[in-house]
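Structure record follows, encoded as structure tokens.
Only one protein chain is missing from this complex, and each of the others stays in its spot.
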Amino acid sequence: MIGLVSYLVFFATVASILAIAVLGLNLQWGNTGLFNGGVVAFFGAGAYGTLILGGVPQDGQLGGFGLFYPLALLGGMATAGLLAWGVGILTLRLRHDYLAISTFGIAVAFENLMRNAQWLGGGAQGLRGFERPLRAVLGDGFLYNILFLLCVLVLMVLTYRFLETLVASPFGRQLRAIREDETAARSLGKIPARIRLTAFVTGSVILGLAGGLYGTFYAFVSPQDILPTLTFQIWAMLIVGGAGNNKGAVLGAFLIWGAWTASGWALSRFAPIEAQLYTGSIQYILIGLVIVGMLLWRPQGLLPERLVVSQSGRTKT
Amino acid sequence: MIQHLLDGILVGAVLSLGAAGLTMVMHMLRFANFSHAELLSIGAYSALVFDALFKGISPVLAAQIGLLSMTGALALSMVFSMVITGISAVIFDKLIFRRVRERGEELSMVFASFGLALIIRNAIGLIFGLQTKLYSQDIVFATVLSRDPLVLVKPDQMATLGITLAIILLLHLNLSRTTFGYALRAVAENPSLAQVNGINLQRMIVVVWVLGGGLAALAGVFYGLNNQITPVIGRDLVLPIFAATIVGGIGSIYGALLGGFVVGIAANLAVMVLPSGYSPSIPFLIIIAVLLIRPNGLFGEERT
Partner (left out) sequence: MGVRNMKRCNRMMVSTLGVAMGLALSAGAAAAQDCTTKIGAVLPTSVDWGRPIAETAQFVVDQVNEAGGVAGCNVEMVLRDSQVDPKIGVDAAKALVDLDGVQVLLGAVSSGVSMPILTSVTVPGNVLQMSCCSSSTAFTKLAEEGKTKGLFFRTFATTGVQAAVGAKVAKDQGYKSVAILYKNDDWGQDLQNLIAKDFEALGITVTSATAINDGQPSYRAEVTSALSGNPDALYLGLYPNEGTAAVREWLSLGGTQHMIMANSLKSNEFRDNVGLQYLGKTFGTDTASPRVASADSFVAAYEAKFGGAPNGPGLANSYDATMIALLAMEAAGKDATGDQIAAQVARVTDPAGTPVTADAAGFAAARDVLAGGGNVMYQGATGNVRFDANGDVSAPAVVWKFSEESVEEVEYMSLTDVDDFIASLK
């Protein structure tokens, strides 16, 4: 029983971290209509930024500044935001699918940089030497994992609340306006480019938060963690959960991560011995089927966007 | 440097064929099809199966053609493989893309194509195994075109380039001179108006998929001939092909051709400047650079 609880705590922590990332992407795509194909670059910037700022010095590498953890996390988020600002200025004016490919390319370039620049992030060996906050006091066991999960959940709820408030605010209305009818919005004096950039950077800062927490949880990050497959996973979570709906984003994260891990577990438990070697490929096929099936059945996601009517047309009687 | 340029053109030929098919599909059906590159995989593996079959049936076919490592059996297999791949593309459309098209929007189709790509790739891995396969284990030595500066080309690559150019020319002539070509372009520009004029939309969609699949199969076989055959051909080629399509401009066949060469050349020249560890980023840096100057690609037009 204890084993099950311990595993579920672990699972929930990773799912919540990924949920924060999906929330960030939801702001970019669901609310603003920006097709961000390079999610993993901002996630990675957050992870590497946090670990470089908060880690113990390693030979031959930049970093090891040993900053106080919350500062390191904020630093990671700022790195992601800065990267997003630069990328946004260059690419946000591009069309839909071109934006996706360009941002994807940025993510590939970022991964290449971290893989080859050994002085920056340890190269392919990854960045270690980071001590999880308060580990010396609390040790490494079940208690620490529970407390860490609670912290992540709090951050996730805070992010959710922040985004819900944002969406209901005038800024949220601006986002919907430029998404639905850019010309009309411009006629009212709104500057779409600036609004988009703000949304893009804010969403990326949230992605950076998720990345920083990810790096902290494993106390290690390597180029293996920032491959395009993570972009695909985060997108799948958003699509399945429901783009444009923050609750959907969180739901999608838990569902897809649950499906991914459960399918691996189920295949290893129930598949016949002869098939054990092939479960890896079979799992990918199942995941592909889930994605395609979901899109055939309910392309708007499980929890579609709730259209907000700010003012009904009816006059008060 | 000349060697790198030449290499780029030769490598780019495969990308051009893949991009030509993709650009037609993207222009006509208006979505970024990430499973297009898996059609190259299907093409390469089908040809492998047929090649083994034909070699077994008639030893005459197993003889190599001239200086190439391509055998008569392989040449024949290419045709069969193009047919099979074209049919597969139509089936995928009927099963998946058509239904998603009716129900959802563009992003759903993009995602569905991701999911489909995963399925195809791993199914091929399950059926054929994950090991590297080759059409022919013989290593054909490169011909020396000039000694100083050292310029080498492999006969296989010259054949690939030649056939690619011929096919692209044929395709372009078809699209720009024949009634059929006009019909295809009309449907891409304005489906409703084209239908008003009596063009069968469904039939045109099938034709586009068959053409796209056939070109992809050819690209896949050439890739397998010049490199090797693994289940991850699609995964490895999807982004360079996208880069080629976008650089050339969606909807332009000549653009796809040029785009393929640009990406190939850039990837080869980049090694002279950047450490080779950064090679995977090069196609994207090209895309970003091109799009900043010409936001619709080199030959693309503003799309509605």
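Some points to look at:
Lettered A and B in written order, each chain numbered from 1.
Just so we're on the same page, a contact is a pair of C-beta atoms (placed from the backbone, for glycine too) under 8 Å apart; a residue touches a chain by one contact, two chains touch by 3 or more.
Everything quoted here is computed from the prediction, not taken from an experiment.
Within the whole complex, the absent chain has one touching residue among B:64, B:174, B:195 or B:228, and that is B:228.
Within the complete assembly, A:217 is the residue of A:217, A:235 or A:254 that touches the hidden chain.
Shown as candidates are A:124, A:154, A:168 or A:193; the residue that touches the absent chain is A:124. Of the residues in chain B, those that touch the hidden partner chain are 3-4, 7, 10-11, 14-15, 122, 125, 130-132, 134, 137-142, 144, 150, 152, 154, 223, 226-228, 230, 232, 235-237, 240, 267-268, 270-272, 275-277, 279-280.
Residues of chain A that touch the chain left out of the display are 3-4, 6-7, 10-11, 14, 115-116, 118, 123-126, 128, 140-141, 214, 217-220, 222-225, 227, 229, 260-261, 264-265, 268-269, 276-281, 283-284.
Methods note: only the chains that are shown with their structure count from here on.
The distance from the centre of chain A to the centre of chain B, each centre being the mean of the chain's C-alpha atoms, comes to 33 Å. Of all residues in chain A, only 35, 90-91, 93-98, 100-102, 104-106, 108-109, 112-113, 115-116, 232, 235-236, 239, 243, 278, 281-282, 284-285, 287-292, 295-296, 299-300 touch chain B in the complex they form. Considering their complex, residues 32, 96, 99-100, 103-108, 110-112, 114-119, 121-123, 125-126, 239, 242-243, 246, 275, 277-278, 280-281, 283-285, 287-288, 291-292, 295-296, 303 of chain B touch chain A.
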